[in-house]
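A protein chain is absent from this complex, but the other protein chains hold their places.
== chain A ==
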Amino acid sequence: MLLALFSIKCKFTCFNGTLYHKPHNTAHLFYIHLPTDIISTVEFNHSGELLATGDKGGRVVIFQQETENKCQPLSRSEYNVYSTFQSHEPEFDYLKSLEIEEKINKIRWLPQKNAAQFLLSTNDKTIKLWKISERDKRPEGYNLKEEDGRYRDSTTITTLRVPVFRPMDLMVEASPRRIFANAHTYHINSISVNSDNETYLSADDLRINLWHLEITDRSFNIVDIKPANMEDLTEVITAAEFHPHQCNTFVYSSSKGTIRLCDMRASALCDRHSKLFEEPEDPSNRSFFSEIISSISDVKFSHSGRYMMTRDYLSVKIWDLNMENRPVETYQVHEYLRSKLCSLYENDCIFDKFECCWNGNDSVVMTGSYNNFFRMLDRSQRRDVTLEASRESSKPRQVLKPRRVCAGGKRKKDEISVDSLDFNKKILHTAWHPQENIIAVATTNNLYIFQEKVN
């Protein structure tokens, strides 16, 4: 269980909304302040060495981990900007006269197969496969060209030489390798790479499509919940994910609080689920908002593949894949909001989609809340803690202090009352390093990276 976390320095700075990344051998800077765009997704790669963030402006920023002492485990790490590129541009749908936002909804890394890194990034309509590669050598000594690229006058060439590779400053290039477009009528909310490393799924509000990473002009529809008459629509797909080990299994969650597990071997169209996970409603908590708060905003398999976690508005539930009728564990994230549901409905906060994540060994789960709070829930020790990601409370090397929210009655010292919570400061996106105890927490426009303190 993480008892002590402190923030670590990140080597980048921001000036007038433009992100400058420093080469790796320069001195440290202390800003952890990202440009004005709102972060919309955060994802570690499979080794944890790279951390990708996507923002509302369609940009992807990748950070690379640098450890103080590579030989020593648990030594201090830093994350520095590795690459920045514009992934998606705003588009206009002429048929519907509507804009297509360039906001990056999800980023998913592919497992590394060679020197280059690959990731999938998606906005509402289009998925792109990006190749991120390093270049630290460049050829010199061409016969026909000058060093700056101009062609030499052929009459001046008197000798032949063999070009050689000479080292240069590290350059990281991102290039789009595939563009998977025009397959979704509705807004894409999830992408998930299959364990076979050849296919991936993309899910929008009503359909899920299966793609092959090499083929961009075709995708297979595997789930379609669109009713014949749109007026009968009462349920939408909110998230979907492939099983981490079984390449035939995936789950998708709905706005009615159900999760369906489907087996692609059963049929080509997986409209009929293999398993349906649903917890019967607690009649004592029934209200007009029951359905809205039961809507699942995120679903994540555990690394082991035995469990899955779902996040609805007020709680996190852990499900055993072998038991469909109820979750094995339920954790309240911010139960004190239950009496405020009406105001949260009025200001639309009730529709916020919080994400959740597992730690490397599936013993702790993490999710965000309001007022820049985030919660870590230890499954094994049945303990939980609320922490805050803010500049004031996160000076470098300073251990994070647990926070408490006072639901009602007398407010103790150091507690915050529910009414003074800032609902504009929400942490929707969090990520956990797959091996180490390093977490990335995204507030509206800042990225915080915390590491477990080791003495």
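In this section, a residue touches a chain if its C-beta (ideal position, glycine included) is under 8 Å from a C-beta of that chain, and two chains touch if they have at least 3 such contacts; residues count from 1.
In this text, contacts and distances are computed from a predicted model.
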Problem - Choices "SERTA domain-containing protein", "ferroxidase", "Diamine acetyltransferase 2-like" or "Iron-sulfur cluster assembly protein" - which one is the UniProt name of the chain not shown - result: "SERTA domain-containing protein"
Completion exercise
Given A:85, A:220 or A:289, the correct residue touching the omitted chain is A:289
Practice task
Among A:47, A:255 or A:363, single out the residue that touches the unshown chain.
Solution key: A:255
Exercise for the section: Taking the full complex into account, find the residue in A:46, A:275, A:338 or A:425 that is in contact with the omitted chain. Expected result: A:338
Completion exercise
Of the candidates A:37, A:55, A:205 or A:298, the residue in contact with the absent chain is A:205
Exercise for the section: With the full complex in mind, choose from A:68, A:148 or A:231 the residue touching the hidden chain. Expected result: A:231
Practice task
By the contact definition given up top, give the residues of chain A that touch the hidden chain.
Solution key: 95-99, 101, 124, 185-187, 205-206, 229-236, 238, 255, 285-289, 291-292, 295, 338-343, 345-348, 351
